[in-house]
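Every protein chain except one is present and positioned as in the full complex.
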Amino acid sequence: MTDKKKKPKRVFVEGPISPEKIATSIAHHQVKTNIGAHDIFLGQVRADEIDGKTVQAIEYSAHEEMAENLFHEIRESAFEKYDLTCMHIYHSLGKVNTGEICLFVFTSSKHRQMAMDACRYLVEEIKAKVPVFGKELFEDNSHQWKVNT
Amino acid sequence: MTDKKKKPKRVFVEGPISPEKIATSIAHHQVKTNIGAHDIFLGQVRADEIDGKTVQAIEYSAHEEMAENLFHEIRESAFEKYDLTCMHIYHSLGKVNTGEICLFVFTSSKHRQMAMDACRYLVEEIKAKVPVFGKELFEDNSHQWKVNT
Amino acid sequence: MKVTVRYFGKIQEVTDLSEEHWDIAESLTIDAFRAYLIEKYPALKNETYQLAVNQELLDLNKTIPAMAEIAVLPPFSGG
Partner (left out) sequence: MKVTVRYFGKIQEVTDLSEEHWDIAESLTIDAFRAYLIEKYPALKNETYQLAVNQELLDLNKTIPAMAEIAVLPPFSGG
């Protein structure tokens, strides 16, 4: 029950995050009857059109050790800032097709405000601070490197 | 694909909202490749302790027609305020046990900011404006009426 | 003129019924209706509630139209 004390869990998963994984994660929290609110953020790969070419997939790579350490630091800082029961972060590595999910952030708290504030904080911190690199692949096998805005 | 033009969908469902229903809803959005971000809020029934007695379940009732109309108005106002691709709201009626989910708000947009802002807006509007009434049931068959804070 | 009065949540426990039909004077304001309500159910004095006329929360000085549905709504607790 006390996620806070667990050792750092691996955030990176190979390939897309399935809706079933999300359902399983939600179901696991139904025994925690002190939770009143969950907030879930999902990043999904968009079929952006760039110079007449359409993105087919994003291939994610990372400085994995550095990224996992940063995910851990961000988690810890969120537990300090917000009164949370649970927090889970999953991020894809490798190829994720358009329409598939590449980021899953899940916060749970007694009250809605904490869950929502923490979820937003986590998403912004992850986007700004974690060395993950997305290569947007086009249908003609060309690519471009994505930059977060 | 154009949820905006559909007739008002029924928000109320009988009993708890299952994790599988949430997974199915997420999976349905994987064909919408203009979506970059989803935000999901889940309300879960807490086993609050009140005067030494523990909540076992909440039994929800509502002025159903008025509530469905208000859900519809809130949805429309969110579509006006935020640039959303999709929006779904489900709320339980009847008995929902502790640990089970009674509210499912799901927003999808091109970018994260819109999805998160809209989700929060919807949750606050629903809590403040919709005539839903929660009866907290204790183990000794007594009850008290919940009031939103 | 006839109106339908509906009770919800905790209010339903005070009135011990979910719906009834009243015959009220024309041009009755919502505020005046409120006084009748408390006369009939004195225990409502201790309760917090709002009145929705035909599903709308109106100002207390508005008058009630014929055939209206008047809903007596305790504090909301959805979500």
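Think of it as A, B and C in the order they're written, each chain with its own count starting at 1.
To be clear about the criterion, a residue touches a chain if its C-beta (ideal position, glycine included) is under 8 Å from a C-beta of that chain, and two chains touch if they have at least 3 such contacts.
Please read all numbers here as calculations on a predicted model, not as lab measurements.
Engineer: When the whole complex is taken into account, which chains on show are touched by the absent chain?
Structural biologist: A
Engineer: Looking at A:23, A:123 or A:137, which residue reaches the missing chain?
Structural biologist: A:123
Engineer: Can you say which of A:102, A:119 or A:137 touches the chain missing from this structure?
Structural biologist: Only one of A:102, A:119 or A:137 touches the chain omitted from view, namely A:102.
Engineer: Tell me which stretches of chain A touch the chain missing from the display.
Structural biologist: 43, 60-63, 65-67, 69, 91, 102-103, 123, 126-135, 145-148
To be clear about the criterion, only the chains that are shown with their structure count from here on.
Engineer: Distance-wise, how many Å sit between the C-alpha centres of chain A and chain B, to the nearest whole number?
Structural biologist: Their C-alpha centroids are separated by 23 Å.
Engineer: Using CA atom averages as chain centres, what separation in Å is found between chain A and chain C?
Structural biologist: Between these chains, centre-to-centre, one finds 49 Å.
Engineer: What are the residue numbers in chain B that touch two or more other chains?
Structural biologist: Residue numbers touching two or more other chains: 43, 123.
Engineer: Could you tell me which residues belong to chain C and also touch two or more other chains?
Structural biologist: Residues 79 of chain C each touch two or more of the other chains.
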